[in-house]
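As you look at this complex, bear in mind that one protein chain is not there, while each of the others sits in place.
A, B and C are the chain letters, set down in written order, and residue numbers restart from 1 in every chain.
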Amino acid sequence: MSSPKESSKKLWGGRFSKATDARTEAFTESISYDWVLYRHDIAGSMAHATMLADVGLITKQDKDRILKGLGEIADEIEKGVFKFRSDLEDIHMNIEKALEEKIGETAGKLHTARSRNDQIALDERLWLREEIDEIRQKIALVQAALVDMADRYVDDVMPGYTHLQRAQPVTIGHYLLSFVEMFARDSSRFADCRKRANLLPLGACALAGTSLPIDRALVAKLLNFDGVTANSMDTTADRDYLLEFAFSMTASALHLSRLAEDFVLMTTTEFNFINIDDAFCTGSSIMPQKKNPDVLELIRGKTGRSVALLSHLITLTKGMPLAYNRDFQEDKEILFSTTKQFKSCLSILEPMLRAVTFKTERLLEACEWGYMDATVLAEYLVRKGIPFRQAHHVVGSLVKLAESRGCQLKDLRTDELRAAHSFLTEEARSVLGPEKAILMYASAGSPNPKFVRKEIESWKVRLRDEGAIPGKKKRK
Amino acid sequence: MSSPKESSKKLWGGRFSKATDARTEAFTESISYDWVLYRHDIAGSMAHATMLADVGLITKQDKDRILKGLGEIADEIEKGVFKFRSDLEDIHMNIEKALEEKIGETAGKLHTARSRNDQIALDERLWLREEIDEIRQKIALVQAALVDMADRYVDDVMPGYTHLQRAQPVTIGHYLLSFVEMFARDSSRFADCRKRANLLPLGACALAGTSLPIDRALVAKLLNFDGVTANSMDTTADRDYLLEFAFSMTASALHLSRLAEDFVLMTTTEFNFINIDDAFCTGSSIMPQKKNPDVLELIRGKTGRSVALLSHLITLTKGMPLAYNRDFQEDKEILFSTTKQFKSCLSILEPMLRAVTFKTERLLEACEWGYMDATVLAEYLVRKGIPFRQAHHVVGSLVKLAESRGCQLKDLRTDELRAAHSFLTEEARSVLGPEKAILMYASAGSPNPKFVRKEIESWKVRLRDEGAIPGKKKRK
Amino acid sequence: MSSPKESSKKLWGGRFSKATDARTEAFTESISYDWVLYRHDIAGSMAHATMLADVGLITKQDKDRILKGLGEIADEIEKGVFKFRSDLEDIHMNIEKALEEKIGETAGKLHTARSRNDQIALDERLWLREEIDEIRQKIALVQAALVDMADRYVDDVMPGYTHLQRAQPVTIGHYLLSFVEMFARDSSRFADCRKRANLLPLGACALAGTSLPIDRALVAKLLNFDGVTANSMDTTADRDYLLEFAFSMTASALHLSRLAEDFVLMTTTEFNFINIDDAFCTGSSIMPQKKNPDVLELIRGKTGRSVALLSHLITLTKGMPLAYNRDFQEDKEILFSTTKQFKSCLSILEPMLRAVTFKTERLLEACEWGYMDATVLAEYLVRKGIPFRQAHHVVGSLVKLAESRGCQLKDLRTDELRAAHSFLTEEARSVLGPEKAILMYASAGSPNPKFVRKEIESWKVRLRDEGAIPGKKKRK
Partner (left out) sequence: MSSPKESSKKLWGGRFSKATDARTEAFTESISYDWVLYRHDIAGSMAHATMLADVGLITKQDKDRILKGLGEIADEIEKGVFKFRSDLEDIHMNIEKALEEKIGETAGKLHTARSRNDQIALDERLWLREEIDEIRQKIALVQAALVDMADRYVDDVMPGYTHLQRAQPVTIGHYLLSFVEMFARDSSRFADCRKRANLLPLGACALAGTSLPIDRALVAKLLNFDGVTANSMDTTADRDYLLEFAFSMTASALHLSRLAEDFVLMTTTEFNFINIDDAFCTGSSIMPQKKNPDVLELIRGKTGRSVALLSHLITLTKGMPLAYNRDFQEDKEILFSTTKQFKSCLSILEPMLRAVTFKTERLLEACEWGYMDATVLAEYLVRKGIPFRQAHHVVGSLVKLAESRGCQLKDLRTDELRAAHSFLTEEARSVLGPEKAILMYASAGSPNPKFVRKEIESWKVRLRDEGAIPGKKKRK
């Protein structure tokens, strides 16, 4: 930390007649967390210097020295030998100061035609692109794990629930693919967010651009952006890209929370549908018999982190006057920690899913109870020409009868069936029982293994294209 | 309201041995708010019936009677003569019951191969599409108003702010276009949300599809969907489309809040930058002199509504087990009211903006104070070869000098300028003063009228294409 | 609705040269929802008029006519014959205008020394007090239902869970009382909120009090407030009371959500711990066999409403400049609807709880499985002098043995027990089995029926005092 005297040498200190209070420095610094942007900051500065030389604002020699200096700084930070100073406030000033110490006065040319306002926007957008790419890859790996499981259990039945009551039998494969669909939407939202964010903010400077003849399109090209932002005030006042990112994480975290909830339920003694390998569970400090699905619980709990980030950014930007305000500095710390947490959930979920075993016999047995073939039986009557409402009522009364008897629908005598409706002959029995019901499903998107199998194949192609499943890519 | 006896005749009452408690009915009904979905529910039922006939599950005669009956019901509701009954729970059951009263037992065939779980998802998606289209049109109209204003004030200067401190002069046109950019991103988010939502959920039935040979693709085509959803469990468990819609409104509401904040500031006696026509202001019940920018304040305040909806849906879906749960019924009431409020903000904003006058002379005068030409002066030095950091320091000391003198930069004597740096000759004066500074801006996206004019033209083309500005469309 | 011409006659229209735009009127009106405050508004006005007469600002005759007029207006509103006009904006102006129509110019004296800014704060605080009192009474009734159930099941065992894994046996009575504790904290939070809110805001006027010699203490006394607010600017800028109320509802709604979650789980086929009377369940439109715990699901889902209100108010007040801003008008609509929803949850919960039956035999049986007596067995060893860590390990190994054998701890042979630790003799068996374990609990606050019984008695006294249980009150 710097002494007050040193801090009077602030790079922006020209008009100030008094040193910054040490408490102000401690309160306003961001280097303790924005240092993680060093790679992006340096990459941005390199592109900026290249452009400055290209348009003649600095010489080629200046550019070369700047690039060399920045390269060395990057190395030092990578190696952990760089000393960050909080009196230099942020990553931008820390790097510029270090550059000055390396190459002298020339370093002072780097900040030509830019401000920290557009510089931080650039760093954040570069960071965001990377994170989104990494997240989408992790999502694909989770999807791949689910698709592999779906493949393994494509024909096996399990109870499907509505209101957490047994509703209709489904296949495990179908159930698992439902999460693959959710994650696909998540991934697509992240992609849209990336698309909207992928414009170069640099050159907006403080808020009004610059009177110097810069070439923003060149910088955009060097940094692989789709184009440049259109309005300098909007550019420095904008944090939409973070807000949308926070929402994309929230939506996905909510899916994770639902998966976790379901799987926690399935590990209970009562459901007893799955087993999770010991390697992904922990025990109790007091109860010797416990084996807890902690990983799932923590994934569920971490949902709140993404929601927290979203709430934070909403609160932060509400009612902000244009353009840049220092409040925006607060967008980063919780962004970084939340993103890390969110990624950790995806990272652990993939191996954990692969360590889950479905207890297929127990699941089959569970399907026997709950009258889950009632709907298919009602539809049998529909096929015989009975209006659905009437069929629904007929079967409802049979359920009541069976329940009072403590038996299943298939255990009712044929004369009892017929008493409910004359069309319920021996033939009707052919649709009863979960394994039969599964094969009766005829609609696109239903749990019938024949549909599920097709879905699995289609997912394998997609995930192979995304590199999440080994094999030859189809996409070109 | 129904008596308990009546309610034992619930359409799903087959297995129940006891009537629903009146308090349960009152607590669980949704008809008091989901009646607004009647058009979508009926449109969905019509397409469904058409398909049922097409695949032979009902006869053409059945279909015709159903369509005729539904058409009549739609008319009755439009005319306000339809009597909604809360003992019939929701819009689906109210319409089905009314149909039964019109066409008898055939009505009971309509619910073939569908459940309220996929039916409500359909209704919501149809509703969402409409709302998004309407919202995007309203956004375009607000943008058109801003573009028109930008056109009017394309050459006029105003102070640009960072940290709410005068920073650099900008043009009013440029300032106004910054909001046009924000709303463009909003509109694009709504479009992405629509794209992801535009798949037919019907046919997912309760959660597992159906054993009946339905044709989902046909229904999708009849209702103008891009395709059908891929997994029946996901389909009935999914509320992503609402969550994303709520977020899209929130992001846009935050932009509205920032515009409102800025404009409220500009109406203060202290800023005194704009005047809002009396027609869009109100007075005080106690202070006779007051004229308040209430419309803007309410727009800012209504931001919270969208945030509320988003928070609600997050809380609602967190940790929900698959597939449908009754909790989802709670997605609607606040959705409808929030959307209405959000649209009302856009609706009033457009005429209100058109009733705003910028006080250009006062704004010009404001630009004289605040040393806002300091950056351009520093950049002048950069063009002379001085490293920016040094130039920044030189100008900083001049600002300190001028401030102590109570004058502007241009009021300093040339020898004083030169004392700060030998390159600051008489020529340097040519960049001083806001009106000169504006014309110096050379970077793409800056407030220089020459760039702003181009942007305006480009926006006019886009908004003409969207029908928000009169004229011939270019888009094909 | 008024024509533009009429609206130029606004009570505050003196300085305005142009009528309010009809869209502005529609956008800014609040009478469509703040009419519910009519009782509070009138009560406040009556007290205000009484005070004005007392200090001589109006005559006794004026006061009498005002009181009579207000009384008639109250009657008309109660009877539903009062016609609210949206061009009169809000409840305050609607009533004042109606008073003018009744008693002429004297009505114009009522608004002496007050503003709508302090008037709405008064109305809201009066409303809040009532709502809190009603909510606390409803909470007490829910607690009473839980205490009655606890009484019924004081000796019956059920599995206690951590991580949703069976952990240790508890008594149903103990389990039910855990919710009584939560609701007690909720009630206490509401009481604290009421305490902080119970100060008279009237007299703060627009923001600066008044030059007229009013007697605020008298109004406070007439309206049963604990005192008057201390600072007029704070008073009109303050919405803490609503924020705290929204939080109190949220905290309580979260408890409701946890109760609902648990009870939904217990109604599943898998848990099968409780039965809810048909009167509080509903069926499925497609699956004839379904009986769904909809009431519980909706209670859980409605949690989001309170969170929404809280988020709304946070967003609303963030960064508001002092003192009153029109944004505050937005505090009401969602406040009223959320409070209604929250109360409806409490109202239905009480009879629903009374319609729940615990399946005690099934619960006892469930306690046999899950090695839930392991902890008590480890504690047996501790009493013999074995360090707990060692005892925990010994019993852990016995659990592993029993699990591999598919039996319970009590099914292990004595020599097997002794092999694990020499102190595990025949005597050790005396603590095994859930019913024995329950009686072993020795710590205050544990599920041992002897403690639970005492708690029940203590709750009965408290709830009798609150009028939620019939009987003689003890409190003085």
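Rule of thumb we're sticking to: a contact is a pair of C-beta atoms (placed from the backbone, for glycine too) under 8 Å apart; a residue touches a chain by one contact, two chains touch by 3 or more.
Not measured: the values here are computed from a predicted model.
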Using the definition of touch stated at the top, determine which of A:Gln143, A:Ser187 or A:Asn292 touches the missing chain.
-> A:Asn292
Only one of B:Val264, B:Ile299, B:Leu424 or B:Ile438 touches the unshown chain, namely B:Val264
Sole touch to the unshown chain from C:Ala19, C:Ala237, C:Cys345 or C:Leu424: residue C:Ala237
Looking at the whole complex, which of C:Gln143, C:Thr282, C:Asn325 or C:Gln341 touches the chain that is not displayed?
-> C:Asn325
Given A:His48, A:Arg65 or A:Arg116, the one touching the chain that is not displayed = A:Arg116
Taking the entire complex into account, which one of B:Lys109, B:Lys318 or B:His421 touches the absent chain?
-> B:Lys318
Residues on chain A that touch the omitted chain in the whole complex?
-> 10-21, 23-24, 27-28, 89, 92-93, 111, 114-117, 205-206, 277-292, 294-295, 297-298, 300-305, 307-316, 325-330, 333-334, 337, 344, 347-348, 351-352, 355
Logged for chain B, residues touching the omitted partner chain are 159, 162-168, 264-265, 267-272, 283-294, 297, 311, 314-315, 318-319, 366, 369-372, 374-375, 378, 392-393, 395-396, 398-399
Touch list for chain C against the chain that is not drawn = 11-15, 17, 57, 100, 105-113, 117, 160-164, 167-170, 174-175, 177-182, 185, 188-189, 192, 196, 203-214, 216-217, 228-238, 240, 243-244, 247, 250-251, 254, 257-258, 260-262, 265, 300, 303, 307, 310-311, 314, 317-326, 375-376, 379-380, 382-383, 387-390, 392-397, 399-400, 403, 431, 437, 440-448, 455
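Just so it is clear, only the chains that are shown with their structure count from here on.
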Do the two copies chain B and chain C share over half of their interface residue numbers, or under half; same or different?
-> same
When centres are defined as mean Cα positions, the distance from chain A to chain C in whole Å is 34
Taking each chain's centre as its mean C-alpha position, how far apart are chain A and chain B in Å?
-> 24
Using CA atom averages as chain centres, what separation in Å is found between chain B and chain C?
-> 33
Could you tell me which residues belong to chain A and also touch two or more other chains?
-> 162-164, 167-168, 265, 311, 314, 318-319, 375, 392-393, 395-396, 399
